[in-house]
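For this view, one protein chain was removed and the others were kept in their places.
Our next item is chain A:
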Amino acid sequence: MSCSVEEPTMTVAEKRAKSRAVHVGFCCKCKSEKSTIIVRYAEYCDPCFLIALDSKFRTALRNARPYRVTNPENVMLAFSGGSSSRSLIHLFDVFHSLPPEVATNKQQPKIYNNIHVCHIDESCLMEPTQEQERDRSSLTQSTMEQARSIAAAYGYEFHGDQLTISGQAPELLSKILPLSLTPSERTTLSRQERIEKLNALLRACTTLTAKETLLQHFRSSLLVQLTKRAQCTILALGDSATRVAIQIIGLTAIGRGYSLPHETSLLSDWIQDCKVIRPLKDCLVKELDTFCSLRQLEMIEKHEAQLDWTMRTKAEIKSIDRLTQEFITGLDKEFPSTVATVCRTAAKLTAPGATYQDRCPLCHGPVQKDVQEWKNRITVTTAPTNHTVDSSLGAAEVDPGCCNPNGASVCCSTSSSNNRTSNGPSSCSPPQNGSLATHGHSSPDELPFSSLLCYGCLTNLRDLDLKAMGSSSSHHADEGVSSFDLPPYVAETLLHRLGLGSLEEYQEMQFARDNDAGRVAQDPRESLREQIQEFLIESDDEDDDPL
């Protein structure tokens, strides 16, 4: 990737860097050793590079959280298995292992109390290769044990397996798979069934972008869950500068600009009781890769399902994230300041004034008001199925771009797939609700889902093809029984935002409402009377008169 216009600032930086180096080819710090690594025009030798990286990490950590603390907090390191999070563990260890003279000084409190490491095993999402098919023994290679041994080498407490119900399968993702239908059913679902459900959901994504985004939401929600469960108040992510720059561009492209400050800043206190820090935010992925190879840190090769998907997909570029990655790394090759420029620019963004109570059920990000309405105004989409839907509702036929009058349900302009999506959470609600939903109208009896989503999630869910999941979405009335399974945390957040304590409470509310509805149905005149009560003129006296 090349730019025809030479950026004058680049050449200035280059010149300056060159004049700074006493001898070209020698380390810019010690100036005596031959340089072995080049980071943004600055050449380092191995020892100086390690010192520079370590101090960079310490600076970031201090900026994220002041050293002067009264009570030390527990920190959770999110470890995926890649070079960035692997470096994070090692750098944290170097930082935390104080020299003995400092450690014995009681006046100096520890900055972090306990360090925990967690890992999310995504191996269940990886499709077996042909060789693995032949050799069944290597089929289910879990990355958990590898992660555990790496954490154990540092003496850190390891998390990841505690969440499983069976206790045998350290499969974290499976925890979030099923949406509890009823409390009894929650425990009976086997791990295989959960994996199947997650796979079904991801298969329903028609684009790789939607798939990756959805998985990312699940992943981050799990990390927060794990952090809270382990009594940690800080979650440290290994996002490198390169990664953050890619996310800044990528997330903006998929409509998640509103939550961008939370997802890319050095310190985010958006999530209640769980600060998220990114201490490697100033380090290029190149630096971290070099660090790992210099320190000979053990990594998990096939740690991300995304990586696996990339390997499997035959097309060259498949998702917005991948495209952005190509763009950033390609540009960075010729203009090594690209990543830093993007990061610096986005670091100026301030977090929106939304409250955590009103978070998006799916991604737990901030939600802007009237997302749906705004989307309707800017979107010009007419899906072929619109007319049938509209006519069945008996409204909005005149203007296909306008909003579905059925309050909680989704607008008609965002295609029928979205309508199905709005019915999705029928499985959030207990199965009885599924039967309730066969009223003919879209979803007055279900948890309002799409109306509570943030813009990014709403847009993303449009790429979900629920037909692929075998849901009976052909007929409008049947949609209530579609199997749109989401992790339990989505339902929990939904209930929380509706101000309800439990699913049962919601059921009761629905039941009561249904009873009302039943009465109404029995006596339509009565219901009409109720509705126009205020306008009725009391005529008891007059009634008597003619008789």
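Please note the rule applied: contacts are C-beta pairs under 8 Å (C-beta built on N, C-alpha and C of every residue); 3 or more make two chains touch, one makes a residue touch a chain; residues count from 1.
Throughout what follows, contacts and distances are computed from a predicted model.
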Q: From the list "Ubiquitin-related modifier 1", "Molybdopterin synthase sulfur carrier subunit", "General transcription and DNA repair factor IIH subunit TFB5" or "Adenylyltransferase and sulfurtransferase uba4", give the UniProt name belonging to the chain omitted from this structure.
A: "Ubiquitin-related modifier 1"
**Q.** Touching residue (missing chain; options A:209, A:240, A:259 or A:376)
**A.** A:240
Q. Taking the entire complex into account, which one of A:299, A:323, A:349 or A:500 touches the absent chain?
A. A:299
**Q.** Contact with the hidden chain (one of A:65, A:211 or A:286)
**A.** A:286
(Q) Across the whole complex, list the residues on chain A that are touched by the chain not included here. (A) 1, 25, 34-38, 43, 46, 78, 80, 82-85, 237-240, 242-243, 285-286, 289-290, 293, 299, 301-304, 306-307, 310-311, 316, 325-326, 329-330, 332-333
